[in-house]
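A single protein chain has been omitted from the complex, and every remaining protein chain is retained in its original position.
Up next, chain A:
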């Protein structure tokens, strides 16, 4: 259908950047007009006519399907969350899901209240989300192995995550590298994604959802609702498989170690600074230790001799 806006043919005249070649002016007609697109990537020789609307670039699979949109959501999740926990869920009932999420939200709000002021509140952004494993695996491949390079002459839109180019580059058959996460990605999975790596929040999540000796669950008196049938049933059906932290893969023990970092990232940095300072001090001490002991020996000998002279 022709556009409803009355476009005079002169108004669609595309301007070429180099004015010294008037022969290359092209006239866009009403039949091919969508929106008057700015002429990007124009060279003096040719002007590329965009064959698709700028907001709907071509995609490897049909973009309107739920599958493609989930793929985009998972790509965004993987890129924006430096810390992701992976769980397997085994036939958890809806009531159990509801109770688990409620307990998780309550525990995270408590951590936020404790940290109020020193850290941004992120409790609202941490959720326990069930994912479609196959689509998640594909999105992970694209996020890890596809780097959108500078746009080519075809246009910027050929480099987005759903494009055929992304698919070809990230294909498992053609690449040798493997992410450590692949063996985990089978079966029914659920994900908890954190917008920042915060060991305090991680501790709250672990003690709520996968309690262990290091991260004990709340006691019955402190949180009686936690020990209701639904929550306990749901907990038994959730298994923590591993975590992806800033691109690296950790197993159960590794995740517990991250959760055990005292004082959060700020505390870790303080420890690092203290350690580096200590290294400097001990190094100077070791270097001057030899000469210092020699000085001490000579001094004590000198004082002995002085005493002997006096006495």
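By our rule, contacts are C-beta pairs under 8 Å (C-beta built on N, C-alpha and C of every residue); 3 or more make two chains touch, one makes a residue touch a chain; residues count from 1.
Keep this in mind: contacts and distances are computed from a predicted model.
Here one chain is missing from view; checked against "Calcineurin-like EF-hand protein 2", "Cell cycle control protein", "Large ribosomal subunit protein mL53" or "Glyoxylate reductase/hydroxypyruvate reductase", UniProt names that protein "Large ribosomal subunit protein mL53". For the chain missing from the display, the contacting residue among A:122, A:239 or A:268 is A:239, taking the whole complex into account. Residue in contact with the omitted chain (choice from A:168, A:251 or A:304): A:251. Residue A:180 is the one among A:58, A:134 or A:180 that touches the chain not shown. Hidden from this view is one chain, which touches chain A at 88, 90-93, 180, 183-184, 186-188, 229, 233, 236-237, 239-242, 251-254.
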